[in-house]
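Accompanying notes for the structure given below.
Complex shown without one protein chain; remaining protein chains in place.
On to subunit A.
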Amino acid sequence: MTQIRTPLAGAIALASALLVSPVAAQTLNLGVTGELASFDTSQVSGGIWESQILMDVYEGLVKKAPDGEVLPGMATSWEVSDDGKTYTFHIREDAAWSDGEPVTAEDFVFGWQHLLAPKNASKYAYMLYPVVNAEAVNTGKKPLDALGVASLDDGRTFQVELTSPTPYFLQLLTHYTAYPAPKHAVEEYGKNWVKLDNIVTNGAFTPEEWVSQSRISVSRNPEYYDADEIALDGVNYYTIEDRNAGVSRFRSGELDIMREYSSSMYGMLQEELPEATHMAPYLGSYYYVFNHREGHPTADPKVREALSLVVRRKVLSEQIMGGTFLPSRSFVPEGVHHYDVQQIPQEGSMDERMARARQLLEEAGYGPDNPLHLRLRYNTNDEHKKIAVALAAMWRPLGVEVEMINSEATVHYQTIAEGDFDIARAGWIADYNDAENFLSLLHSGVGNNYGAYSNAEFDDLTDQAARTLDADEREALLEQAEQTALNDYAVLPLLYYVSRNLVNPAISGWEDNVEDDHPSRWISFDQ
């Protein structure tokens, strides 16, 4: 839909729309902060903006409600075997691709094999590793058809075998790695199936136009089983990397929704656009990694405890970040399904904690003559810098000297993966709503365990949880694992992320949720 700027233009547009159809076209103009890497879900790079577009054009076995709850999608129902390792999904009768071809279990088998095929080099293939033989297939040790998935009953039933009960499996299925791929289109067009002339999708919308680095337009998919329930005729996703530019374009009415504004604008927006400015808890953890490798001062638990004791998270949240992050003493963020977060120990008044921290550092061998020198790394960004500077200031009374090193994200993560730091900034946004997604980062030998934290008890508890079918029992194990890590000061949790969106108040069907997922199929404009 074109922009309506003046009353006259609005009247003309409205009149012409009335001539064409009885109801004015409703197109959602949505600003996203990055460019989609590909409509082939095996080639996606992992940006938050990518899942927004992909969840609008594709649909997995399950889908998300406006509040983030899991609803039946391409599958109308499913059964789980007693051992929790076999899932049987019943594909809906009226499931169809945008060219009218039926969506079958074959498309899921094909899509998952496509994702795991080594030649497709999918970055997120590991998401499906809970499936039997997935890892072996992905590493080329077994053929594609060894994957533990099957199409039964002429494609009406999709069966998945898991290596162990995976209680978060349904959550995992909301991720784009679990979407189907149109087997018939890939067979017909090969690699070019993803070109806009050839592509077919099975979601509420289907892609129409892609101006690289500017706009992706999608229109309502008439073949979608719920097409009559969809209020929008289409969605334009505008790539807007500059956060301030996004705010300007929202304020000028060019955008109905802007996904993310910078934290520094929160105060101004709250004042000027109170109804449009949304901020809500988000499943993301902002933390600092302690380097546990030998030879680093942070390998000493006393040093880690001392540093942790004197951090004032409320100051970081409110004074440094203007209320756009929430103070956090846990590694798993609040709001995770079926989980109560644990807290890093921090007792007593600030003076008492300061005294205790001084004593700990002394015991660890640091003092005025031998000050603790820390190499702190963060990836170049204003917000990260502010927090690093604030932390250094909080540690200064202990006589800690902080050497700050910043580098662009690529270099930062490579350097900390190699262990060249004492303490480093990191963050984790949930892939799926489960505590395991966070806690697995602290398991020995895991790639994202940048600090090389290793505790046999912790590993044991999480491994045990992975084998446990009972939800309550599993929760208890995971909570115990988190407390173990926090008692070790494995990492320094600082803040929870929040989601920040600008939403036109005339829009219905938007609900803030902890995963910040907002499928456009629920969105409508109030008349």
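Definition applied: contacts are C-beta pairs under 8 Å (C-beta built on N, C-alpha and C of every residue); 3 or more make two chains touch, one makes a residue touch a chain; residues count from 1.
The working rule: contacts and distances are computed from a predicted model.
Not shown: a single chain whose UniProt protein name, out of "Cytochrome b/b6 domain-containing protein", "Transketolase", "Oligopeptide transport system permease protein OppB" or "ABC transporter", is "Oligopeptide transport system permease protein OppB".
Within the full complex, the residue among A:K195, A:H373 or A:R467 touching the omitted chain is A:K195. Across the entire complex, the residue among A:A65, A:A121, A:A471 or A:A506 in touch with the chain not shown is A:A121. The chain not displayed touches subunit A at residues 3, 5, 35-40, 43, 45-46, 118-123, 125-126, 135, 138-139, 194-195, 210-215, 238-242, 244-245, 248-249, 251-254, 408-411, 413-415, 417, 426-427, 447-448, 450.
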